[in-house]
Every structure is written in C-alpha cells, then in structure tokens.
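Right, I'll just put the structure down here and ask away after.
Excluded from the complex is one protein chain; the other protein chains are retained at their positions.
Now for chain A:
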Amino acid sequence: MTDPEVVVQTHDLTKQYGEFTALDSLSMQVGRGQILGFIGPNGAGKTTTIRILVGLLKPTSGSASIAGADCLQDARKIRRLVGYMPDDFGSYNNMRVSEYLDFFGAAYGIGRRRRTERIDEVLEITHASHMKDLFVDALSRGMQQKVAIARTLMHDPQVLILDEPANGLDPQARIEMRGMLLRLSGLGKTLIVTSHILPELARVCDLVAMITKGKLRAFGTVDDIMRNVRQRRTFEILLLQHDQVDRVAALVRDWFQQHAAQETSGQTDVTGAEAEMMVRFSTSLNDQAISPLLGHLVSRGEPVAQFREVTADLEDAFLSVAGSDDTTPGSDSQAAADATEAAAAERRSSHPTGPTKETPSR
C-alpha cells in the first residue's frame, strides 16, 4: 500500500512569545484522507499550531504548508483550502441556521443558487437538516457543534481542522460525531482533530501527534505509538478472599526482590485493594520472566481467581509522554517509565476495572 499524498506539512515550526516558547521545532506530515489526532494537555501548543496552519498566527521560524500553499505567504489560498472549527462556536444572534450558513457561503464567494444547494448538502452530511430554521444562538452545545462543522464544510475545503469537536457532547452525539469524521475522511478530506477524549481519537485516527510544552513527543499511528512509548506493564491478581490481599502483596514484593534482579526500576510498585480483592503491580519484565510468579503464589497456598495484564491504551501512552517532558520522541528513559506508572496507577485506582483498549477500526 502506497503512502497517501502529503497534504499538511510542518517543518521545524517554532513560535516564541518573548522568552516563552509556545511551539518548539514541530515537524509532521499528514496525508490526504487521513485523520490526525492532535493530543496534548492544556497549554501544550495545540491551538498555536492550528492557528499557524490556518494563517492566524505567524511562526517565529520554520514553515507550514497545506496542499503546497505556504500558510503565511499564501494566506488567501489557505482560506479556501482549510475549514477551521475553533473551540468557540462564533454564534451570531437572531440568525437562523440557514442564514448563518448562507452568510459564510457568501463570504466564500459561492453563488446564490449553488449556496442554497450546498446548505442542504452540508446539513445532510452533519445530520442537521432539521435545524435549518432554528436560531443559532438558541441551539444546544451538541447542535452548535454540528452546525459549526457544517459551516466549515460550506466551501468544500480539502483540509478540516477541528478543535475539540467532541467537547460537551453526550455519548450519543459523540458516536455520531465519530461517524461523521469517518464519513468526511471517506470523502477524501484530511482532518486534524484535537480532543481531550482520547478513546474517541483512538477509534478514528490514522495518526496521532502528542505534544507537551510545545514539543512533539510522539507521532505516528496509534500502534506505532503504543510500541514506541515504552511503558511498564501492569498486572492484576484477583483473589478469592479479602484477607488474602495483604499476604499476596507481601509475597509478590518478596518474589520480585528474589527473582527479578533485572527489574530496572529497583522498586516494584505493588498495591493491594482489599475491597476489590485485588493486588496490582507493574513491571518491565517480559512474559517469560513473569510466568513463574503465578506458580509461586499457588505453591504458597494462595488461590488465584484471575491473573491478567491490564492492556495499555492511548491514555496510558499519553500519560507516559506527558510525564516525560524532557525526553525525545520515542525514548525509553526511566523517568518516563516512572511517570507513566505513577500516573497510570493513579488513574486505575479511580477506575478499578481498568480501561479496555479497542482496536482502532475504520
């Protein structure tokens, strides 16, 4: 399978505000019809990147281009190539949805007859035809998101940049949004989507870019990132009785001290949750090295109901990357691993059943 034609490209993109570096040498490429999930904590530089791509900000150095047009020099061309949906809806009072879309269509120079047809088309694509005669300022958040996407589609852009499109949506609306993104990708549109709801992105994205403190920490497919971002594996041991938890936790600690000299962390984080009859631990050992542990517990007279690995997902990868701010993309430093574990353990303690990763499917 050949690589898709590159549509969005940034090269060493840097943006500084005085001493503060908002974006630091960001380089990435997105192909035609691909969906890029752009992930990062608040203030990481996502919106800065997006605003440079759409021509609203000027980079301090580096370059960005969309379909061969430079984002700074060819700003007028970029406006026709890109449909941008910012986090703010940009509502106008006392305007009906059809009038709102009509205005943006007219602003893009679409002829009146074609505009009327296009309004129906984009409302159809976004499943928002029933909102045509409603006032935009009276729409709910989810309805506004649909109208905002319809607005970005009015001039039929090659690239759609959506800032937090799933923000504030209920689960049903999120499922619809996901379907819509896939439909748009199917139409050959290139999409850049930011979201804090990472499982949403994992399900629809071809590529993921993780950014923290202005630096690109990881870039690639979800699978690539899961492979490259080294993580400590987390295991759960489900027991049969509450009073086993402390004993089993002690046994696991002892076992690691005696049998796992190669454990790089020096300490294995073993926690017991009596209410759940669960012992959790994390390790960097492989399956072969860890396999004797179960036999050891059984041989010591501790019955085990389940011994399982908690599968890591995009959130774990993100936490790993977010915890390794000073490392380069894909590095496997100890600090990153520790940070991952701390964050993941904290997250799991609030979600005892553990997240279940779903294979990204298109």
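By our rule, a contact is a pair of C-beta atoms (placed from the backbone, for glycine too) under 8 Å apart; a residue touches a chain by one contact, two chains touch by 3 or more; residues count from 1.
As a working rule, contacts and distances are computed from a predicted model.
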Name under which UniProt lists the unshown chain, selected from "Membrane protein", "ABC transporter permease subunit", "Electron transfer flavoprotein alpha subunit apoprotein" or "Polysulfide reductase": "ABC transporter permease subunit"
Selected from A:11, A:132, A:247 or A:296 as touching the chain missing from the view: A:132
Selected from A:11, A:32 or A:79 as touching the chain missing from the view: A:79
Positions on chain A contacted by the hidden chain, ascending: 54-58, 72, 75-76, 79-80, 82, 84, 86, 88-96, 98-99, 102-109, 111-113, 115-116, 131-135, 137-138, 151
